[in-house]
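The other protein chains are all here in position, but one chain of the complex has been omitted.
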Amino acid sequence: MVEKKHNTDVLVIGAGIAGIEASLMLSKADRKVHLVEKTSYTGGTTIKFEEVFSNMECSTCMVAPRQQELLQDNNINLLTLAEVEEIKGNPGDFTVKIHKKARYVDMVNCIGCNACFEPCPVSLKNEFEEGLSERKAIYVPCAGALPNVPMIDTENCLRFKGKKCTACQEACMFEAIDYNQKDEKIELKVGAVLVATGFDIFDSKKLPNYGYGKINDVYNSLEFERLYASNGPTEGKILLKNGKPPKTVAIIHCVGRDEKGYCSSVCCMYSLKFNHYLKSKIPDVKISEFYTDLCIPGKSHQKFYEKMKETKVNMIRASNVEVAKQGKEIAVKYNNGSGKKGTLAFDMVILAPAIEPSPDASKLAKTLGITLDEYGFFQQENIEDSSVVSSKPGVFIAGCSQGAKNIQDSVSQASAAVGKILSIST
Amino acid sequence: MAEKFEPRIVGFLCNWCSYAGADLAGTSKLKVPASLTPIRVMCSSRVDPVLVETAFLQGADGVLIAGCHPGDCHYDEGNYYARRRFAILKKVVEGLGLESDRLRLSWVSASEGQRFADVVNEFNEKIKKMGPSSIKVKKTL
Partner (left out) sequence: MERKIGVYVCECGPNIAEKVDIDKVIQVISSDKDVAVIEKFKLLCSADGKKFLEEEIKKHNLTHLVVAACSPKEHEKTFMEVSENAGLNPYLFQLANIREQCAWITEDKDEATKKAIRLIRAAIGRVRYHSSLEKKEIDSNPDVLVIGGGIAGIQASLQLARPNRKVYLVEKAPELGGLATNFEKNFLSMKPLQEIINGKIEEINTNENIKVFTNSEVEEAVGFFGNFEVKVKRTDTEDEPAQFNVGAVVVAIGSKLFDSEKIPKYGYGKLDNVITSLEFEKMNKSGKILLKNGKPPKSVAIIHCVGREDKGYCSEICCMYSIKFARYLTDKIPSVKVSNLYSDLCIPGKTNQKFYEETKGKNVNFIRFSDAEITKSKDQLSIKYNDENGSKTSLTVDMVILAPAVEPATDASKLAEITGISQGDEGFFEEEHEKINPISTSTEGIYIVGSAQGPKNISETLVQSEAAAGKILSSLIPGRKIEPEVKTSQISEALCIGCKTCLSVCSYGAITFDEAKKISVVNEVICRGCGNCVAACPSGAASIKHFKFKQLYQEIREAVK
C-alpha cells in the first residue's frame, strides 16, 4: 500500500495578531501558508488600539512591521474576504473549500491612492470605527489599513443595487476597479489547520441598567479605543456628543461578567490604560473606576496600576451599578464595598464589556468538526495538556477564539500551535 | 527687495516609527512644508554629533531628529540613547554659534501621520521666525 505523503502546507484561519504570528513563523520554516481572513484587512482587533498596556506602546508600530512582512512574504497566500466552507480528510491530508468574496478592486493594480473614495455618492456608518464615523461604499476601514486596497461593499454600492454608477472606476487612474470580478470557490490541500479567529465583545445593550444605546456619551471599550485613536473618527480628540471634552469620566468594569460566568482577564488592565488615555489628553479630567475585583496578574501590571493611582483615579469597589441620565449629566448609582449606596455624576461613561466568542464561532466549529466549550469558545481537547490542541487531530486553536486573553498569551499560543504543527513528523 | 526666506531643514527619521509616520502623513495627503528633507536612519540612536554638525555647517537652518516613543524602540533602547545624546547635541549646536532651538527631537509613532505634519509645520514656522542660520549667511557672503 502506498503511504500518502503528508502535506506540509498549513491553513491559518484569522489574520489577527495570533494568525499573523503563526503565519510568519511557519513561513520561516519554509511552510506554505494559506491565511484566510474574513475581513478586507489584517491585524484583527489589535489595530483598533492606539496603545497597549502596560508600557503604553503604540499598537500600530508594534503590528505594522509584521503586517508588511506578511504582505511581502512569498510563502504566505493571504486570502482576504474569505471564509472556510468545508473541510474533509485527516491530518496530513485535509481538503478545504474556501469561499472568497470578490473585492472588485485589483490587488496588483491598485496602488492605494484612495482617489476612488471621494466621488462615491454613498455614505454609511463605518463598522471598523464602531459606527462613530462614516465610510463610502468603496472603502478601506481606516487610514493605514493593510493591505492598502479598498473593497466595494456590494450591499450598499449603487451599481450593485442596479443603479448606473461608475464614479469610482472613472476616478481610478490604474484600471484597478473591476466590476466583473466574481466570488471564487477555492480548494486547498493542507496538512494542518490553525484557528485564530478572535473574539467579539458582549453587547452592552443586553443590560439596560448600563444605559448603553439609550444615553448619550455612554461608550463601550472599542468605541472609546477609536475615539482615542490618532487615525480614528476624531483623530484622537476625546469629545462628548456636544463637542466638548469631558470633565468627569466613569469607567465601569465587569459589564456582562455575571451573564457570561467568567472573568475576561484583560478589562481591568485596559480600563487602567483608558485612565492613562484620558489623562494624557485631558490632564484635569476626574476619573472613577467602578470594579468588583481588581484582576491584574502579571509581573509588570501592578506597577502600571500604581502609576495610575498616582494620577488620583478614584478606584471604587462597586456592585449593582446603574447608569441613568440626570439632567445634563450621567448618574452612576452603585453599592460600595460596605454595601452603602452611592451616586456620582459624570459627563462620560465607558463600559468594559465581557469578551465573548465571535458570532461565527459556532458555525466554524461545525464546519471544522471541532467542539465548543460551554461558553462558546473553541475547546481544548485535554484540560491537562496543551490548550492549543482542539478536539480534532490536526486542527489547532489559538488566541481569544480559545478564551479571553491578552496579546502576550495569544501570541504565545500561536507560537505553541506552530510548535505542535512543526513537530508532527512528516 | 529681500528674498523670502525658505528654510532648509534636515530630518533624520528612524526607519521603524517616524519614517512610517511620515509616510502616513503622505498617504493621508496632509500638507507638510517642503522645507524638510527626510534622511532615513535605522534608529534615532544613529544620529551622532558629526551628522548634526555637518548638517548645520552645510547650511541647514534646522535639524529634526525623529524616533519612536520611549519604550517603543525597535532596537529596545536606542531612542533612550538618542534622548540622552540630544542634550549634548544641543551644546554642539551652541558651540557652532547657533541657537540650540534649531535642533529638535520629536517622537512620532507609525500611526501619527497628523502629528508628524504638525511637528514639521510648527518647527518650520519657528525656524522662519528665527531666520536663516548665521552659518548659512556667512557661507553666502
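The first chain written gets the first letter, and so on, giving A and B; residue counts start at 1 in each chain.
Quick note on the criterion: a contact is a pair of C-beta atoms (placed from the backbone, for glycine too) under 8 Å apart; a residue touches a chain by one contact, two chains touch by 3 or more.
On a predicted model such as this, the values are computed, not experimentally measured, just so you know.
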| remark: It is residues of chain B that touch the chain not shown, namely 8, 10, 19-20, 22-23, 25-27, 29-32, 34, 37-43, 45-48, 50-51, 54-55, 58-60, 74-78, 81, 85, 117, 136
| note | Against the hidden chain, chain A presents residues 17, 21, 25-26, 28-30, 52, 54-55, 57, 62-63, 66, 68, 72, 108-109, 111, 113, 173-174, 261-265, 293-303, 306, 317, 337-339, 373, 375, 377, 383-388, 403-404, 406-409, 411-420, 422-423, 425
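As a convention for this text, only the chains that are shown with their structure count from here on.
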| request: Please compute the C-alpha centroid of chain A, do the same for chain B, then give the distance between them in whole Å. | output: 36
| said: Please output the residues of chain B touching chain A within their complex, sorted ascending. | reply: 16-17, 20, 24, 27-29, 68-69, 71-72, 74, 109-115
| request: Mind listing the chain A positions that touch chain B in their complex? | output: 50, 55-62, 64-65, 112, 114, 143-144, 148, 229-231, 235-236
